[in-house]
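One protein chain is absent from this view; the other protein chains keep their places.
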Amino acid sequence: MNFEGFTKRDPDKLKVPKVGIGMLGYGFMGKTHTNAFKKISYLSWSWPPPAIPELVAICGRNKDNVEEAALKFGYEGYYTDWHEAVKDPRIEIFDNCSCDDTHYEPSIAALKEGKHVICEKPLAMTVEDAKDMYLTAKESGVKHMTAHHYRFMPAVRLAKEILDKNYLGDIYEFKCRYLQPYGADPTEPIENVWYATGTKSGVMLGIGSHVIDMARFLAGEISTVFGIQKVFNKTRPNKAGKKEIVEADESNVAIVEFESGAVGTIESSCINVGRKNQLVWEIYGTKGSMLWDLEDLNNLHVNLSDAPVKGLSGFTKINVTDFDHPFADMLWPPGHIMGWECGHVNELLHFVDAVVNDKPIEPYGATFYDGYIIQLIMDAIGQSSNSGKKIKINAEV
Amino acid sequence: MNFEGFTKRDPDKLKVPKVGIGMLGYGFMGKTHTNAFKKISYLSWSWPPPAIPELVAICGRNKDNVEEAALKFGYEGYYTDWHEAVKDPRIEIFDNCSCDDTHYEPSIAALKEGKHVICEKPLAMTVEDAKDMYLTAKESGVKHMTAHHYRFMPAVRLAKEILDKNYLGDIYEFKCRYLQPYGADPTEPIENVWYATGTKSGVMLGIGSHVIDMARFLAGEISTVFGIQKVFNKTRPNKAGKKEIVEADESNVAIVEFESGAVGTIESSCINVGRKNQLVWEIYGTKGSMLWDLEDLNNLHVNLSDAPVKGLSGFTKINVTDFDHPFADMLWPPGHIMGWECGHVNELLHFVDAVVNDKPIEPYGATFYDGYIIQLIMDAIGQSSNSGKKIKINAEV
Amino acid sequence: MNFEGFTKRDPDKLKVPKVGIGMLGYGFMGKTHTNAFKKISYLSWSWPPPAIPELVAICGRNKDNVEEAALKFGYEGYYTDWHEAVKDPRIEIFDNCSCDDTHYEPSIAALKEGKHVICEKPLAMTVEDAKDMYLTAKESGVKHMTAHHYRFMPAVRLAKEILDKNYLGDIYEFKCRYLQPYGADPTEPIENVWYATGTKSGVMLGIGSHVIDMARFLAGEISTVFGIQKVFNKTRPNKAGKKEIVEADESNVAIVEFESGAVGTIESSCINVGRKNQLVWEIYGTKGSMLWDLEDLNNLHVNLSDAPVKGLSGFTKINVTDFDHPFADMLWPPGHIMGWECGHVNELLHFVDAVVNDKPIEPYGATFYDGYIIQLIMDAIGQSSNSGKKIKINAEV
Partner (left out) sequence: MNFEGFTKRDPDKLKVPKVGIGMLGYGFMGKTHTNAFKKISYLSWSWPPPAIPELVAICGRNKDNVEEAALKFGYEGYYTDWHEAVKDPRIEIFDNCSCDDTHYEPSIAALKEGKHVICEKPLAMTVEDAKDMYLTAKESGVKHMTAHHYRFMPAVRLAKEILDKNYLGDIYEFKCRYLQPYGADPTEPIENVWYATGTKSGVMLGIGSHVIDMARFLAGEISTVFGIQKVFNKTRPNKAGKKEIVEADESNVAIVEFESGAVGTIESSCINVGRKNQLVWEIYGTKGSMLWDLEDLNNLHVNLSDAPVKGLSGFTKINVTDFDHPFADMLWPPGHIMGWECGHVNELLHFVDAVVNDKPIEPYGATFYDGYIIQLIMDAIGQSSNSGKKIKINAEV
């Protein structure tokens, strides 16, 4: 059928590489990463991006759900068994957005098939698994990434650049916390409390891993930890009204020493009324300080002690949406603020670029090495809480 | 080619209506609306949405650019002449995202072809054109919408619901402003100053229209205005260094009276250093007050004078991203804040729903009637500025 | 009686001039000014101040109350008739903190006795009285001051210095408001609503005068005004439950033009839930902008468009309590924030210094001339509200 004046687009005119995506999981993270892959394809002002992601297949155990997901998100098709999915030759990037306890096996399998793998955090459930994942990835020679997407927020990237330029001088202190409210009410049914429902999950794995990633990204390697892990509500009713035992940690407070000599406070809790999603960090150096809050993610607060005009020093609230800010190509115009999802878009763009153009993931992205070290630190905090002693971090790779 | 275990998705299984989209314009707004149509298709938690938008055609004068836009955004094809596009029978919704001075003709043509039309603001360049557009739309019996998307921000919708429930009592005062920084520097070349570059544009048409829409949406119909329109920088260099005359208004301050007896302050300016995109309104009633700021769009500040506990009154900062908040189905989880684009997504979802299910655009959406009345008020502010007198608003439809 | 090691202080060792104070009024303002005179005597780090105020006499109509006030505040004695007080030769400074409608007569009488006079705002109830007060003061050759103490907040003084150094360039816009909540509830008894209880008072005289003072202090002389004055609640119950007519204005919104070409928004209202004492101004220039809020009076927000480091521009929150800030000598150490009363302390110190050392009141202090011009502008806003027309300001002195 013809329409007067209508010209069909000709995909062959699109001289942009494509990269095949295989997605494991269609829940919150599956949706978030799929949204990111889609936006990569059209969001940039200097289009085209390094490659256009092709949504090859989505994978999940429940056939009806995964079929709906394929229709909803626009994947060409689906798998109900990840063992098969990882072998699909069209898939170049395997994106593991499944539950924490299925990060290990499918990622290992995909790595062994030579796929580039991005895996949601925490990388694994144990230090051993995480280490194994890192070593497998290293050996396979592919690109590997742990999805610590907060590194890719424009304001966090700007902070990183400020640190790299040494505007803050030597770092004294780093304070970071991730607080959520979900378990504050002891009568909240266990099914509504995300960290208490997985087999071996908990707040540390779920959000504490982000805190540690921010610490290492911004303040460097951690050498010692000590801390307290708490389960305040040791039981909780389920929706049927029965009491269930909660083993997952609800709150973590830890003090860390960095290799640089700086000191850090590292907190993650899910019993904090009014803290909907408060990932906040502060960093104090000899020449200045900075602060960022995920609930107000577009703004970076910076205080350089040598104020440009005498008497006018203080924290400057920088709305990081300007033409000269990081990720400007992926931002709306200044002041048209970005939502939480933007970190994922920028992260997956980084991964796609690294895969297609053989660029390094580091230093801006977190690799499986980072995922392993984070796991080591989380484990050490648990040990410290049990023993009441300071623990030294020993990476063995 | 077969892949072990892979099932191709079957679009026939998708029992959701489709609605054909024709887009005019591929600039900032064309990108924004296209992004919204795409997100409608997969973002909701209770998927499917009322209809899946099909990106039929995009239209623009420059062949190379519009072809690239079709490839970039995924439209099936493109037109270089809107006269032809409006006749395409596959197009059910005609979305006019072109320049202000091409809002009138193509929209009228599309209406006459029986298309449902959504048009960016300002509806037209003159009161007469806007009136004509409204009357044509009314006569054609289709759905028509002026794209005042800020009505569809979750926090603004929550505010509207609070007002509708009369939690604030009778309204005394409404204060609203939209401030941007682009013209603050008198040496900024005219090409970088959006409001000064269109033939007859200006700050009032460009962003003042949103202020007036917020006023009418939240505080009701306006009966009188008086105000001052200013061009502070009557000339401005162009990039070649030549002086050019600027006729477009840079700043507007107006006082309005509402039919209810309330008083309003209505401001829009583009000479405000540090105000990147500051659309702020405050509303004061006999029983409470509210405040919202576009640069912090996820939060609504509410102060009800009968505090729940004696002594604990004040402004409550509500992060409008909870499960029980407006547009919850289109939000990320609580505290995972939404970006500026979310208003467009919710707005176009509203329009699609209205079109497919024959639902009314009002009271939540702005129609061409609203676009016309806003034009009338903008015009009256200009008259007042010229005459130094208060002007009565007279709608003639 | 002797105490081992105790040395009585010898006031003769104090080589500091004294200045005799006569106070009219012992209400809120009498207390505030008395507190300020007392603090002048000991607060400075570089003590002594230019003079030590001696609290000679306090004056009020009710003998019991004024006697208690003398005991409470430490005045040597009291008068019940101001006609006698103004003749007391020990009194050098006459401080008129009485009700608005007794600003005129006692101030005129004190001026004619050659006293230096500071008078609370509004200077008078009418333009004529204010003009007369100014001319009498001018003729008498004494120091005269209208108590616009917000000029003496450290942050406001810093703002003035920033403007004087032209850091903001030419001023485009000045926006200022003073909002309070007292009349928001229409059922609030008239006795609890300060602006409705004086014979001819109202919001404009009571707090609008401060707004206009801030405008002239920071943005220069005003040439035209237009605005709306409102009495939303035309009746109000008294405590006995009877309906009383309210004539006093509750809300004022005005647009002004400055002689410089800048435009201003000038608002004062007392029907604003949650605005406990919100005096806020913003000032926008070609090179920067500033903001200050009385409810957060220690902080000045400054945005200079030429940021010291590319990409790091934004509003800097300056806590104006540093060693190099205005009035540093009267501040606690940095970050030990000052209360609302500090403006009065600094203002009266300025007045005492001007009196003792024959220094000018201007440009930092407001004189009776300023009081007169403010009265003229307030009156013009009323005229504009009645006529619906823009009014030109004509000072006739």
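Lettered A, B and C in written order, each chain numbered from 1.
The rule we apply is simple: a residue touches a chain if its C-beta (ideal position, glycine included) is under 8 Å from a C-beta of that chain, and two chains touch if they have at least 3 such contacts.
If you're wondering where the values come from, they're calculated on a predicted model, not measured in any experiment.
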item	value
Chains in view that touch the one left out, judged over the entire complex	A, B, C
Touching the absent chain when the full complex is considered, from C:130, C:156 or C:338	C:338
Of C:71, C:245 or C:395, the residue in touch with the unshown chain	C:71
Residue among C:34, C:107 or C:209 touching the omitted chain	C:34
Candidate in contact with the missing chain, chosen from B:261, B:314 or B:363	B:314
Touch criterion as defined above, residue of A:14, A:99, A:255 or A:393 at the omitted chain	A:255
Absent chain, residues of subunit A that touch it	172-173, 175, 181, 184-186, 226-228, 230, 232, 251, 253-255, 257, 261, 263, 265, 267, 269, 271-275, 284-289, 303-305, 313-315, 388-390
Interface residues of subunit C (partner: the chain not displayed)	3-9, 11, 13-14, 28, 31-32, 34-35, 38-39, 41-43, 47-48, 57, 67-68, 70-81, 84-85, 87-90, 180-181, 275-278, 294-298, 319, 321-322, 332-342
Missing-chain contacts mapped onto subunit B	158, 162, 167, 299, 302, 304, 307-319, 322, 324-325
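Keep this in mind: only the chains that are shown with their structure count from here on.
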item	value
Of all other chains, the one whose Cα centre sits farthest from subunit B	C
Inter-chain centre distance, subunit A versus subunit B - centres from mean C-alpha coordinates, in Å	33
Centroid distance [mean C-alpha coordinates] between subunit C and subunit A, Å	54
Set of subunit B residues in contact with two or more other chains	181, 275
